[in-house]
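To start, the structure itself, in structure tokens.
Excluded from the complex is one protein chain; the other protein chains are retained at their positions.
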Amino acid sequence: MSDDATTEGHPGVGRVEAFSDGVIAIIITIMVLELKAPEEAGVEHLWRLWPTFVAYALSFAYVGIYWVNHHRLFGHARQVTNGLVWFNLVLLFALSLIPFSTAYLGTQHFSRDATLVYLASMLFPGLAYVPLQKVITATGSQSSVAQTYHRQTTRKGIVAVAIYLLGMPLSFVSPWLGIGCALLVAFLWFLPKSPIDGMFGD
Amino acid sequence: MSDDATTEGHPGVGRVEAFSDGVIAIIITIMVLELKAPEEAGVEHLWRLWPTFVAYALSFAYVGIYWVNHHRLFGHARQVTNGLVWFNLVLLFALSLIPFSTAYLGTQHFSRDATLVYLASMLFPGLAYVPLQKVITATGSQSSVAQTYHRQTTRKGIVAVAIYLLGMPLSFVSPWLGIGCALLVAFLWFLPKSPIDGMFGD
Amino acid sequence: MSDDATTEGHPGVGRVEAFSDGVIAIIITIMVLELKAPEEAGVEHLWRLWPTFVAYALSFAYVGIYWVNHHRLFGHARQVTNGLVWFNLVLLFALSLIPFSTAYLGTQHFSRDATLVYLASMLFPGLAYVPLQKVITATGSQSSVAQTYHRQTTRKGIVAVAIYLLGMPLSFVSPWLGIGCALLVAFLWFLPKSPIDGMFGD
Partner (left out) sequence: MSDDATTEGHPGVGRVEAFSDGVIAIIITIMVLELKAPEEAGVEHLWRLWPTFVAYALSFAYVGIYWVNHHRLFGHARQVTNGLVWFNLVLLFALSLIPFSTAYLGTQHFSRDATLVYLASMLFPGLAYVPLQKVITATGSQSSVAQTYHRQTTRKGIVAVAIYLLGMPLSFVSPWLGIGCALLVAFLWFLPKSPIDGMFGD
């Protein structure tokens, strides 16, 4: 839309965000299609849906957290580079697998295998976030606010990946320990002033 | 997008609205997937879909009303706080369960249990709206227009929750009384000049 | 977003358009979910999908035409009134039934009954368009361009409704005559300089 030769024909930051928003909005919403209304009457058929429901609620929180973080991150972007576009697509691809792993967790009633698949599907976007943040940091704002933000986020990201990796062997003890690890990460990110930040004094 | 240090890296109000719009647009539209085209020829197989159709129309109106109110509310927001982001996600989660309860109402042919589940799924967003409105009122515009708006909306919200709660015991008498309560709320909100406002003279 | 007391808390025209775009984008896209990939190998199982494919292509064109017209119409809107919001929701509801009637047309292999249902589902948005255009004309731009536009669109709308109504009895002779009527309307709208406009010399 700009006549500036250096950016002509390149989608703006806002456009990449809008597309990502659309994809994330669809991911977060189509998961509810797995909550299939039972054909049979009776409350007992509703109760049987609880694993699917709990998995849905957990994944909704998880994808919601990614949406928030994605926007915070893009708030620091100043330029759309090829790297940004492609690493962003990789992140969206990673997130798009969550409806699958969520459905699997629900249909398998939080079995060990399903918990491992679920933790892996949480790990994938966590890892895909790293190069995306790198390219945005490299070309983005270098203000002290931005630097603190990137330091905190990198730290939170490492802690999250570590907890997911820890959850995998713990799932062999009990799947609920694995699910607990997923919940713990959601909790750490959810807090406005994360205890992880507090530990490092910024 | 702004270089202002205090807002750098925070999604703007417009962005939260656009994401919410996307989620609500998907919620309101995927409900139609429950209206499954019969494989068999014959008008009698079409007629059998009427409960699903009526449930769809009712929920479409209901989600449509939420979309209108969500935007009116966000029109008063001046700042994106952590509370706003998370309470908004809770509201979206509550709304995302409506396709499920709508499908249940349709497949169960407006049975008592399904009507109770449906009323509960209408109650949940009604309750989730309260803290969201609180955080927006706290940080938003304090003009007299905004104050009148918040007073009217709070009142309408309380009346809606009360009618849903009333509809639950009434569903034990007849599910249609419960459905009637859901319709009554849609009607009260639909009117540009609500009778609830009129009763209080503003 | 504006501090102007008269519009505070009312969604802007752009917002209503964005939401409508979202809903229409979902409607136009989820129809492809009816094109189910056959499990069995062999080209003959692909050929059997032709009625579903043809119905999908026709409905894609139809919803696409509505999207174009919806935007042209909203390009004349100057103000978001209650009437605009609700009549727009009625139009979106009418359009949202098209995936159903399209699926029915496909599964019933263009039977007479399915063609009647399909024509009815094309008639509904055509009728829902009338009050929406009225409220936008009433509050919108009164330039001569706008007046010519509204005159032409009203005329095209009447012709379309008339052709759909004509298609219904013709479907009793042959469903293909009914489908032909639907195609004819798509063709009349598709043309940049519609023959309907030409007949009236503006």
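Going in written order, the chains are labelled A, B and C, and every chain counts its residues from 1.
In the analysis below, a residue touches a chain if its C-beta (ideal position, glycine included) is under 8 Å from a C-beta of that chain, and two chains touch if they have at least 3 such contacts.
If you're wondering where the values come from, they're calculated on a predicted model, not measured in any experiment.
Engineer: Can you list, in ascending order, the chain A residues touching the missing chain?
Structural biologist: These residues of chain A touch the chain that is not shown: 1, 3, 5, 8-11, 15, 18-19, 22-23, 25-27, 30, 33-34, 82, 85-86, 89, 92-93, 96-97, 99-100, 103-104, 106-108, 111, 113, 117.
Engineer: Contact with the hidden chain only, please: which chain C residues?
Structural biologist: 13-14, 17-18, 21-22, 24-26, 28-30, 32-33, 35-39, 41-43, 46, 57, 60-61, 64, 67-68, 71-73, 75-76, 141, 143, 145-146, 149, 190, 192
By our rule, only the chains that are shown with their structure count from here on.
Engineer: More than half overlap in residue numbers between the two sides of the chain A-chain B interface, or less? Answer same or different.
Structural biologist: Comparing the two copies, chain A and chain B contact each other through largely different residue numbers, since under half are shared.
Engineer: Can you check how far apart chain A and chain C are, centre to centre, with Cα atoms defining each centre and the answer in Å?
Structural biologist: Result: the chain centres lie 37 Å from each other.
Engineer: Measure off the straight-line distance from the CA centroid of chain A to the CA centroid of chain B, and report it in whole Å.
Structural biologist: Computed from C-alpha means, the inter-chain centre distance equals 26 Å.
Engineer: Among the residues of chain A, which ones contact at least 2 other chains?
Structural biologist: Counting only residues that touch two or more other chains, chain A contributes none.
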